[in-house]
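For this depiction, one protein chain was excluded, whereas all remaining protein chains were kept in their positions.
Our next item is subunit A:
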Amino acid sequence: MKDDRYEIRFGGSGGQGIILAAVILAEAAGVYEGYHVCQTQSYGPEARGGRSKAEVVISRSEIDYPKVIQMDLFLAMTQAALDAYFFDFKPNGLLVVDSTFVKQIPSSRVITIPFTRIARDEIGKEIVANIVALGAVALLSRKFSSENLEKAVLSKVPAQFKDINLQALHAGMKAASEVDLSHLPRSIISDEEKEV
């Protein structure tokens, strides 16, 4: 059986909107792109602060185990989340960090984008950093059309904040589109390449 699970983990701190970003991505995948999708989360009893983790598993076939087994993509919005949840990568999985907060990165295979700084400086509201990050994650996964992402965002945010959230989404997608993936070091080099 061909296992085509694409597994994304979002890590951050309570109140950053990590779970909302995952919920929107699940909506885009399940309702608008027609994938099977499972979105799960784990968090502590705190309303703000503490570590928060959300996961999205996408597949063309039915999903049994609903959580991440091996990550294709991991977004870390804080140092604490990166330290805690940086494991279980698939070969050539992508690590994406918010370089506004994350300073110590355990791998050279990393995409750094200052999501919170973009939200603050370009959009004027730090609170939409999660949507900026969502735009980047969705683009890097290459699983979503920008039209479907917009629909999913609009279905989940209050009417008066629609414009600012769409702006944030596109800022994130733009930042990610400037990343040259071919320059990222590979996590595994095949034996043939080593011999050359």
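We adopt the following convention: contacts are C-beta pairs under 8 Å (C-beta built on N, C-alpha and C of every residue); 3 or more make two chains touch, one makes a residue touch a chain; residues count from 1.
In this section, contacts and distances are computed from a predicted model.
Its record in UniProt calls the unshown chain "2-oxoacid:acceptor oxidoreductase subunit alpha", which is the match among "Anti-sigma regulatory factor", "Acyl carrier protein", "2-oxoacid:acceptor oxidoreductase subunit alpha" or "Peptide ABC transporter permease". Taking the complete complex into account, A:His36 is the one of A:His36, A:Lys90 or A:Lys125 that touches the chain left out.
Looking at subunit A, the residues touching the absent chain are 1, 23, 26-27, 29-31, 34-45, 63-67, 69.
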